[in-house]
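One protein chain is absent from this view; the other protein chains keep their places.
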């Protein structure tokens, strides 16, 4: 398990296949299998460089993820994957909200991005304002439940920073697209931390594919050294 | 445009095709086209009853939707569709939150459902509790923005009842699946209202397909008379 | 490996997960995991009976399939899956064609179906006619190759009965849909044999899900006893 943010995590639950799965899937087109380490590795490079992406679909990962809802909302936009999420309709939500360690401020030139706090924002004051909303909202949530309001309705007062959990099953091709978009400085800082954790698991499971991906197909910036 | 909830709506932006599109798409398999009203209509019934669902994919709808985030979260789980949503990263969010007209309470037997308030909950008191959270949260949002915190981070204090907007492009087959799941008493009451509005547009555009759907393929309950 | 037709097969290359994967994926919605054999099994029945299908997506299979091209054409219409196929552009095709053991004849009432030969067709004569086409076509193929024609073009004279091979990665939900449509008397007899072999692997890997599927969700007919 890899911890992410103040209360979140990413855990690899299971994986099907590895670098050789890619090799074998690609070689079905010519009727052959593994041809030794060196040629197998070159094949992976070739496939990635020439965008023959289908052989990478036969490696599949399942992750257990805990993240704030505003992160999950960005995550679930990736449609080529399977999701099962904790439900605020069926379970009472715990008092678990994301509290940023330090604030971020608008990018001076690109209004679609943010940068680290340059000292112009008082982090402690901001965190106090945020904490007060969390307390007020959770108090109201509990009061509504106590009054007899249904869970699915009471929870609508809870903030977007509320933590949720889900299972995510995704093939390597779709995962690479996720990394290109989310392990990138244009993605919100918080989901970027999750993408980095995902990338580390990917690298451990399929080191050749990972290296070829970074070299030939990755369109983001934060995973390059 | 159809109004839904206190501040939401569903609007049909455009539609490609109609009942005859289904007929023509199905008849490509035998090399023929329309065969007159009666036989065309019977074909639609036959396709629906026997679950030949692909001809229904060639009719495509685009809707503009405004709904609370907790509704959008349920909506976006439908992966066979296209979405473009208003972004809290790029725009300042307005003071628009969903306020339930009346509370709902847990279903006495099925803990995954809710029913109408039987009088046991004081609606006015509940609404006051909810309104206080909205005010507190929006005040904090504005204060954080004023302090110089980036929009994408400041918005995490806003509640799940915040209204969002999106474009939804979906083919008729996927739309029918949406209706089976969301125009149903097991779906949360709020998204059910949206599903009913979507169903009305569907009925207007493709009356034969709609009737055949309700008769043969619809698995929900609220659209039956 | 399971042999299918005269020269084909289905082989399970790998599988990710089992019945408990379904249980754990479903229980993430309430934050719990396994609850003992009996309750776990009941949960699978409940999910299947109420069409909560997403937890079944986290079990994923990879099969290696060898089948005639006319079967592969029906197979590849299932879009929620990954495919890598042997290529007639890159490899020389072998002399491997499907020869039916016995002919099939039109269904007396349903012109979209066929039934077993009732003796009205001379099987041996039909097989001789078919074999002559295979020989003629393969001879032409070789001659064109010898003349210097590109493989991708020379192969267009080969018949639809030519065997091909592919890797198929598919999640359990999509596999169940495949079985409902292809393990059914409305499907062509040949692909039905493949579907039956796939069903046997499914049953071995996930016996609870398989039984629940047959009981509650399967829409075909040939897998029922």
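Order as written gives the chain letters A, B and C; numbering starts at 1 within each chain.
Here, contacts are C-beta pairs under 8 Å (C-beta built on N, C-alpha and C of every residue); 3 or more make two chains touch, one makes a residue touch a chain.
Keep in mind that what you see is a predicted model, and the values were worked out from it rather than measured.
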| item | value |
| --- | --- |
| Residue of B:4, B:44, B:60 or B:130 in touch with the missing chain, whole complex considered | B:60 |
| Touch list for subunit C against the chain that is not drawn | 68-70, 73, 76-77, 79-80, 83, 88-90, 98, 100, 103-106, 111-112, 114, 120-122, 125-126, 129-130, 132-134, 136-137, 140, 143-144, 147-153, 155-162, 188 |
| Hidden partner chain, residues of subunit B it touches | 14-17, 21, 24-26, 28-31, 54-55, 57-58, 60, 62, 64, 82-87, 90-91, 165-167, 169, 171 |
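Definition applied: only the chains that are shown with their structure count from here on.
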| item | value |
| --- | --- |
| Chain centre separation in whole Å, for subunit B relative to subunit A (CA means) | 26 |
| Chain centre separation in whole Å, for subunit C relative to subunit B (CA means) | 35 |
| Residues within subunit B bordering two or more other chains | none |
